[in-house]
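A single protein chain has been omitted from the complex, and every remaining protein chain is retained in its original position.
Chain lettering (A, B and C) follows the sequence in which the chains are written, and residue indices restart at 1 in each chain.
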Amino acid sequence: MADFDNKFPGKDITPDDLQTKFPLAAKQHPEHFSRISVAGVEFGGNELPIMAGPNMVESRDLIFDIAANVKRLGAHCLRGGAFKPLSFPYRNAKYNETREEGIRWLGEAKERFGLPVITEVMDERYLPMVCEVADIIQIGSRNMQNYPFLTACARTGKPIMLKRHYGASLRDWLGAAEYLLVEGNERVLLCERGVSVPHTHRATSRYLLDLQVVPAAKEVTHLPIVVDPSHATFWAPWVTPMALASVAAGADLYCDGRPPLTGSLQ
Amino acid sequence: MADFDNKFPGKDITPDDLQTKFPLAAKQHPEHFSRISVAGVEFGGNELPIMAGPNMVESRDLIFDIAANVKRLGAHCLRGGAFKPLSFPYRNAKYNETREEGIRWLGEAKERFGLPVITEVMDERYLPMVCEVADIIQIGSRNMQNYPFLTACARTGKPIMLKRHYGASLRDWLGAAEYLLVEGNERVLLCERGVSVPHTHRATSRYLLDLQVVPAAKEVTHLPIVVDPSHATFWAPWVTPMALASVAAGADLYCDGRPPLTGSLQ
Amino acid sequence: MADFDNKFPGKDITPDDLQTKFPLAAKQHPEHFSRISVAGVEFGGNELPIMAGPNMVESRDLIFDIAANVKRLGAHCLRGGAFKPLSFPYRNAKYNETREEGIRWLGEAKERFGLPVITEVMDERYLPMVCEVADIIQIGSRNMQNYPFLTACARTGKPIMLKRHYGASLRDWLGAAEYLLVEGNERVLLCERGVSVPHTHRATSRYLLDLQVVPAAKEVTHLPIVVDPSHATFWAPWVTPMALASVAAGADLYCDGRPPLTGSLQ
Partner (left out) sequence: MADFDNKFPGKDITPDDLQTKFPLAAKQHPEHFSRISVAGVEFGGNELPIMAGPNMVESRDLIFDIAANVKRLGAHCLRGGAFKPLSFPYRNAKYNETREEGIRWLGEAKERFGLPVITEVMDERYLPMVCEVADIIQIGSRNMQNYPFLTACARTGKPIMLKRHYGASLRDWLGAAEYLLVEGNERVLLCERGVSVPHTHRATSRYLLDLQVVPAAKEVTHLPIVVDPSHATFWAPWVTPMALASVAAGADLYCDGRPPLTGSLQ
C-alpha cells in the first residue's frame, strides 16, 4: 500500500523540532518565559506593554500629535512606519514613505515625549540610520523569511520584533526567530498580525487575527508574544474587542491607529 | 477588457444582503441586540451565560458527576451529546452514541441539579423525543446548511443554538439563521466553534477559533453570539486562554470538558 | 515538556485509517480501481464520462434545449437540479426550485434524448419520487456529512455521486463515502467541486478547484473521481481550461453550464 510515514518535515511542530530546529527559541521547562527589557519597559513579565501609533509617519505634525496622545493615555512605546512595504510600486500623496525624514521625526518625538520607539526596516542599507533612533526594530510580515536580512538585523544587537507572515506556520515563525537568536541576540519579541484564511468578514479585512497562536506559542517558546489587532481587522470598531481578546489570550499589544482609535484603548 | 463587476453574490456581506437576504437576522439600528431568555438564563444581555459539560453523554454516572460540577462551579446550562455526528460509520466502546438512553440521563441530571439542558439533534425523527428534555436544541456545524432540518427544528418552537460550519462565511451563517427566524422562532443563538484554516498549531487541532467573527457578527446581527473554545483547540491547556479571549471579544461561552477542564474555567 | 504525540485523530490519512475508518473505500492493492456502470456509461475505466446540463431545471423548455445539446455534443449524462440548497430562505423568479415539476421534466428529457440523468436530493422525503427518474443521485456538498441522509440515500440502491464539502479533508470525504458503502451500495462516485481557501481570484468565485485531491484520492481509494469545474470557478472563461486540467489530472467530468458553455467543452 501507499506509504504515509512522515519522513519529511510536516506542518506542525514535533518534539524533535524543539531539540534540533529551534533549540534557542524552545522552552527549557514549562515555566520558562523570557523577560525582555527595552528602555525600562518589560515584555514577557507581569506588565502589559502597549505600543501604539500611526500606521505611517506621514508628517512631523501627525507623529507629534499622536505621540502626545500615546504618552497621555499611558501606552509604553511609540510605533510608526517611515519605511513601509507597499504592494505596488506607485506612490501617491496620501500613502507614501517618509523614509529618512520620518525616522528623524520619530527621533524628535521620542526625545520630546520620552517614549521608546519601534519602527520597521526593510532594507539592510538603512539599518545603521534606523538604529540611531529605534529602540526596537520591527521585521515585517513579508520579510519574516528573508533570512539574510534577519541575520543583519540580529547583528545590530537591537531588540527585534518579528511579525509572523500571514501564511506562515508557528513552526516557520519559530524557525525565523531562531535565525535571530543564533546570532546571539536574545531580545526577540514575536508579533501575531493576522493570517490569510477563507473568511475575514469584510472585503477590506485581508486577514484574520489568530489568537489561538498565543497559547500555542507560549507552550513551546519562552519568547514574549505580542498581538497587533489593528492590521488584520482593518476596521476601527473591531480593534477594541480584538485588543481585549488578545490580552485575555495572554499577549502584549501593538496597535496601529490615529488618535480616536488610540483613545478607545483606554 | 475582462469584466470584474460583482454581478453575482460574493463572499462578504453587502448592505443589500441586510435588506434582502437576512432581514430578520439583521440589526435594525446600531444598538439592536436581542435578549433571549431560556429557563431563567438570559443570553445577549449583561450576564455571561456559560454552558458546560462533556462532549458525549457516555454514561449516567459521567453526566451526573459532571452536572454536579457544572452546578457547583456556577455555570448556567448543562451540555452533552447523546447523538453525535461521527466522521466514520464504525463505533467503538469509547466513542459511541448513547442516543435515547443518553437523552434520558440528561433529563434526569436536569431534574436532579436544576440545570437547563442543551443537546444536539441530527435527525428530524428524534426531535420530539429530544424536545421533551432539551431547553435548547443544538444544530451542529455539519448540519448548518441542511435546510429542511433547520426548518423542522425551528418549528418545534424551542430555542436553537446554530453552530457555524467550519467552512462557512458569516454571510452563509446568517442565511442559515434566517431559515430559523422565518419560521417565526425568534430564540436563535449563534455559536462559533472554529474554522478550517492552513495552520491550527497542532496536528490534532483541526480548527482555528475565529474570534474576529464576534465583533463582525455583532455589527450586523442582533442575535447573541456564543463561542465554543474547546472544539477548535482540542487541547485542554489552550481552552482557558481562548475562553477568556472569547468573553473579552464579546461572546457567551459554550464549553466542552470533563471536570478538571470545567474546573479551570472558574 | 509539552506533549506533541498525535494520540487523537489528525487531519491527514494514516495507514491505520485505511484499515479501521474506511476499509470499504480503501484500495486493496495499488491497481485496485472500481469500474461503475450506470445505464451503459462506465465510470472509473478507460472512458471519459461527461455529465453536463444546467445548474437548475428552470423550465421544461430549458432542460429540453440543453438536453438536445448535451446529446449532440456527445456527453454521457444529463445533469440539472430541481431541488437546490439555497443559502437564504427567500426565492425569486430567477432562482427558484422547480421541485416535483423539475424532476418530471428531467424524466421527460431523459426519455426523449436517451440520456441517463443525475440530480440532487436534499431531503429523505423526496428520495422515492426522485429515484423514479434519476439514474444517479447527487449528494451535495452541504449534505456530505448529513449522516442519516447518507444512509437513506444508500439504501435506495441507486448509484450515488458524493460531492466533497468545500471545507472537508480527503479523510472526512472518504469517511462519508464509507457511510454509503457500509449499507451495501457499491456504486459510489466521488466529486470534487471546489474548496474554501484564502484566494479564489474573483470576488464571485467562492471556491478554488482542488485538483491535487485527484491523485491523492486515487492513491488511497478505488472509487472513481469526478471533478465539477464550473461550480468553483463560477466564471465561464475559466471552465474550459479547468475541465481540461481535471481530465489531465485523472478525473471524469461533471459540468454545469448553458449551451454555449457546454459547446466549449468539445
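In this text, contacts are C-beta pairs under 8 Å (C-beta built on N, C-alpha and C of every residue); 3 or more make two chains touch, one makes a residue touch a chain.
Quantities reported herein were computed from a predicted structural model and do not represent experimental measurements.
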**OP:** Using the definition of touch stated at the top, determine which of B:A176, B:V197, B:V226 or B:L244 touches the missing chain.
**Re:** B:V197
Subject >> Options C:M56, C:V197 or C:C255, residue touching the unrepresented chain >> reply: C:V197
**OP:** Tell me where the left-out chain touches subunit C, residue by residue.
**Re:** 10-13, 167-170, 195-203, 205, 208-217, 219, 232-233, 237-238, 241-242, 244-250
Subject >> Positions on subunit A where the hidden chain makes contact >> reply: 4, 6-11, 20-22, 85-90, 122-123, 125, 142-143, 145-149, 165-168, 171-172, 175-176, 178-179, 182, 195-196, 198, 202-204, 206, 234
Subject >> Touching residues on subunit B - with respect to the absent chain >> reply: 1-2, 4, 12-15, 18, 27, 29-30, 196-199, 203, 219-220
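Simple rule for what comes next: only the chains that are shown with their structure count from here on.
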**OP:** Indicate the lowest number of steps between subunit B and subunit C, counting one step per move to a touching chain.
**Re:** 1
Subject >> Size of the rotation, in steps of 5 degrees, that lays the CA trace of subunit A over subunit B >> reply: 180
**OP:** Determine whether subunit A and subunit C, two copies of the same sequence, contact each other through the same residue numbers or different ones, counting it as same when over half of the numbers at the interface appear on both sides.
**Re:** same
**OP:** Could you tell me the distance, in whole angstrom, between the mean C-alpha positions of subunit B and subunit C?
**Re:** 29
Original post:
Whole-Å distance, subunit A centre to subunit B centre, using C-alpha means?
Top reply: 34
Subject >> subunit B, residues touching no fewer than two other chains >> reply: 10-11, 167-168, 195-196, 198, 202-203
